[in-house]
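Removed: one protein chain of the complex. Kept in place: all other protein chains.
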Amino acid sequence: MKKPLNVGMIGYGFMGRAHSNAYRQANRFFDLPYELVLKAACARQKEPLQAFAERWGYESTASDWRALIERKDVDVIDICTPNHLHAEIAIAAAAQGKMILCEKPLAMNGVEGRRMVEAVEKAGVANMVWYNYRRVPAVTLAKKLIDEGKLGKIFHYRAKFLQDWTISPELPQGGAGLWRLDVQAAGSGVTGDLLAHCIDTALWLNGDLASVNAMTETFIKERKHNLTGKVEKVGIDDACAFLARFKNGSLANFESTRYARGHKALYTFEINGEHASIAWDLHDLHRLQYFDHRDEGQVRGWRSIHVTDGDHPYMGHWWVPGLQIGYEHSFTHQVADFVQGLASGKPAEPTFRDALRTQAVLDAILQSAATQRWVAPEM
Amino acid sequence: MKKPLNVGMIGYGFMGRAHSNAYRQANRFFDLPYELVLKAACARQKEPLQAFAERWGYESTASDWRALIERKDVDVIDICTPNHLHAEIAIAAAAQGKMILCEKPLAMNGVEGRRMVEAVEKAGVANMVWYNYRRVPAVTLAKKLIDEGKLGKIFHYRAKFLQDWTISPELPQGGAGLWRLDVQAAGSGVTGDLLAHCIDTALWLNGDLASVNAMTETFIKERKHNLTGKVEKVGIDDACAFLARFKNGSLANFESTRYARGHKALYTFEINGEHASIAWDLHDLHRLQYFDHRDEGQVRGWRSIHVTDGDHPYMGHWWVPGLQIGYEHSFTHQVADFVQGLASGKPAEPTFRDALRTQAVLDAILQSAATQRWVAPEM
Amino acid sequence: MKKPLNVGMIGYGFMGRAHSNAYRQANRFFDLPYELVLKAACARQKEPLQAFAERWGYESTASDWRALIERKDVDVIDICTPNHLHAEIAIAAAAQGKMILCEKPLAMNGVEGRRMVEAVEKAGVANMVWYNYRRVPAVTLAKKLIDEGKLGKIFHYRAKFLQDWTISPELPQGGAGLWRLDVQAAGSGVTGDLLAHCIDTALWLNGDLASVNAMTETFIKERKHNLTGKVEKVGIDDACAFLARFKNGSLANFESTRYARGHKALYTFEINGEHASIAWDLHDLHRLQYFDHRDEGQVRGWRSIHVTDGDHPYMGHWWVPGLQIGYEHSFTHQVADFVQGLASGKPAEPTFRDALRTQAVLDAILQSAATQRWVAPEM
Partner (left out) sequence: MKKPLNVGMIGYGFMGRAHSNAYRQANRFFDLPYELVLKAACARQKEPLQAFAERWGYESTASDWRALIERKDVDVIDICTPNHLHAEIAIAAAAQGKMILCEKPLAMNGVEGRRMVEAVEKAGVANMVWYNYRRVPAVTLAKKLIDEGKLGKIFHYRAKFLQDWTISPELPQGGAGLWRLDVQAAGSGVTGDLLAHCIDTALWLNGDLASVNAMTETFIKERKHNLTGKVEKVGIDDACAFLARFKNGSLANFESTRYARGHKALYTFEINGEHASIAWDLHDLHRLQYFDHRDEGQVRGWRSIHVTDGDHPYMGHWWVPGLQIGYEHSFTHQVADFVQGLASGKPAEPTFRDALRTQAVLDAILQSAATQRWVAPEM
């Protein structure tokens, strides 16, 4: 029998489901040194928590995260709360010697983030942030191709994350499933929610950013708050775009919005190198577009790689060529890599420290938008 | 606590995995009247069976299917064996009063299939065949649109299932994972393996076929047999295409092969109606292409529907709009529907009887190819 | 000054325009040994002919084609009449020693076609049939890749030509622009109009067909005739599909219809070879899809070749990479090749004799559909 790795989950929302599923699935498809155990689920609202725990098979529930992190039978704390609670929980859990998996973005800002990094590093506990898109097989393949040098010198990086779900002025701005619209809970709008993903991928694929120049916009200035019932000023950014320069000399163009009619969750990126280019699109997540200038001229063209073969990242663990897996398994892969990182001693990325770099860029973006100047992220 | 529904699985290959996963997942995403329990896994090879059972959490194992079907603690027998064993097991399991889920194609031929239908109907046991593609959300949506009358009178139906994995003459023709190339175990080649899916979908979407006219080909005439080590004549069809007429007057064109370089599992269908047309493609399984002639002329065009919204079939149970699920959940949906069918009294389709219609078409195809004539399926 | 090549055009409909344009354009973009001169346009209806001649700059008009073909100042006769007039005009023109360019299909049937071939060959006059799609640059590139052996042994060929313009029962079946619906003028429906193109390309790319097995359908059985005003039986085929075997052992699947809602002129073909596959689509005519199995595994995928580079067929004569040319220049290229063929002594294809092979397949298709049997084209 494998040694168990006991998970204590805080939160039961969208991400609570996604992570719970990943913990249940990882051992089915990957040979891992530990068996993941859903030990305890924690939240304040008793009834929905109970339903959640039963559905996913958690062995117990807890209403107070402070009690949870002290439990001896819990090895890993998974933080799936709104953003404003990440730091407090993570720092306390680190002090208890727990491993910590934290939802993205790491923190409300770089100051908080730095304290979190210090806490986990001081405690020497394993830690990771759920920037899950790194582990969509096509994205992982992109990283592999770049690392192999296929692109050569990079000239351009562009990424977008476009949604359209907040166009209606009738949508309230907080409560329950809508905390992402509440600046108190979320810290920012699309910048921390969507661009954070784009930036994590970008830093991973193309290295650090030297400077950024951003603009933000809040198209709908006031919305009713679901909990208070009052019409209040909207504090988040509805849209954010920024130009940037990477330290490697390449130029960047990032954009995110929740007002792009027709796009549900269109996260795309494209990288143009001296020899080859790569493009990816979350709406068709199993395809990687690849252009290689070294191909024979007359048959040169963008290749639509259906990333489902056994020699594609992660895919040997699933079905057969041509058959796709879903969004959810970006989390399954991350769980598998985390557990393998524990055994190998080479921690799975992104760690809190990795995620802090993204946090620094987020801070720089918001500062640039406020001051209308180029800003260098504090790294 | 929900009442358990105890599953006895026969076989542990590709489909054994896919079904096991579905049983574990269905209750996580659907509110079902029964809790699915992986009670027993059955196969002759002890070691791989043990590994399989542990990985998926089966409570027990069995080496003899005859013993399994007699067990009181098993409610459902799931037949994931090579085709030539379907009939014997199903008929015996029906006699024991077990519900039966059988992999496709139902049988080696219509004669066997008819005996199986008689057995389950006489026993009055719930039964279903794993034509899983009906429950890819985009395919289910296609059915819904047709049932709503959006297409009007149908003129054309065309489907293809193209693969390329047997082009190499070095590939052996049987043993272990290769029984699909062995005519003794499989009954036929692409006809029963791939066209069976196309036909099941077609009959479901467009009604019965009146007559078919087929050709088959075996490109590589001899292959080594993995088990015997001898070079033997290849008995299966490598490719099969047929023209057909539906009873509703529409024309059909079907094709399948394992020699279409560049296509891993390209199952596509298209239906052209008086008012609208629909097209689908397994390689991009979350998209349904839809053209509606009633749209305003200047903005008429094929719509690429990303079938991931809450009001799309099954998708309200998963993530959020824009995020995809994988191939595997066509099985999860089928499990969910089967269980709901038990409770509602309206059996989930396709039943053995439904699948017998497909079997009749398969027989007609092979007969037509052999006689070079139009043949009417015996329905 | 270049030597003139004087064209006498018979007909002024859609093809009359397309050819006239090609004659005017060829010398602008290609360095040709002759200057094409629009010498005379011929048709019975005086006023529209006059307007046509003025618009395109014909030097003269003629109302009787018999007079036209006797004119000393005309070198080339271009036959753009309905199909039932091709043979008579071509045979007479050959007797006058004229070069002949004839619209496709060559004739009403193989008997007529054979007489036409004999006439031009006996007279020793240059001749060509307007199967223009061979000279869409992406199609010409496909031919080049096949000739270079990139595909290896061919397993499959499939082609479709789908339209949707005759779905309405209100559409009349003859007169003016509608002679293609009149069996007396057209000879057949989609078989001669659309499949003829598919077959010409197929024979060119993949060699002769050994046998065919077809079905045809006339969905709307009666239509009003525009000229007589009477409701009459429809004599043409609205749809035709056929299976076939090429002499090289590959399998074929062809389909054509005017009842495929959503497709305006969707001529597509795909060829699957041992090493590589090719696909093309008239609706996006500048793209050739190409899959090469010899590519490195992890980055293997269908390449979307944007056929607009200087080293792509014909494209060095046009604009710059990335900029497309239109449908019309398939004719311009054919004119250029015809003229170059005159100078080089290597006649441009397809000649009447080449087109007769296609005619034989058309005859076999109609015979197969009528007899419900496999038929070998008489070649």
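In order of appearance the chains are A, B and C, and numbering begins at 1 in each one.
Methods note: contacts are C-beta pairs under 8 Å (C-beta built on N, C-alpha and C of every residue); 3 or more make two chains touch, one makes a residue touch a chain.
What you see is a predicted model; the values in this text were computed from it and never measured.
Contacts of the undisplayed chain with the visible chains, over the whole complex, involve A, B, C.
Within the full complex, the residue among A:L36, A:A239 or A:A265 touching the omitted chain is A:A239. Of the listed positions A:Q50, A:N226 or A:N272, the one in contact with the omitted chain in the full complex is A:N272. Checked against the hidden chain, the listed residues A:R28, A:R55, A:H156 or A:K224 yield one contact partner: A:H156. The omitted chain makes contact with just one of the residues B:K122, B:K144, B:K233 or B:K247: B:K144. The chain not shown here is touched by just one of A:F14, A:F30 or A:W374, and that residue is A:W374. Summarising the interface, chain B meets the missing chain with residues 141, 144-145, 150, 288, 290, 292, 295, 297-306, 309, 311-312.
Within the complete assembly, residues 155-156, 158, 162, 164, 167, 213-215, 217, 219, 239, 241-243, 245, 249, 251, 253, 255, 257, 259-263, 272-277, 291, 293, 302, 372-374 of chain A touch the chain that is not shown. Considering the complete assembly, chain C touches the hidden chain via residues 14, 18, 21, 24, 27-28, 55-56, 163, 165, 263-266, 282-285, 287, 306, 308-309, 318-329.
Following the convention adopted for this analysis, only the chains that are shown with their structure count from here on.
Chain nearest the geometric middle of the protein is B, using mean C-alpha positions. Separating the CA-averaged centres of chain B and chain C is a span of 42 Å. A straight line joining the Cα centres of chain A and chain B is 36 Å long. Touching of two or more other chains is recorded for residues 302 of chain C.
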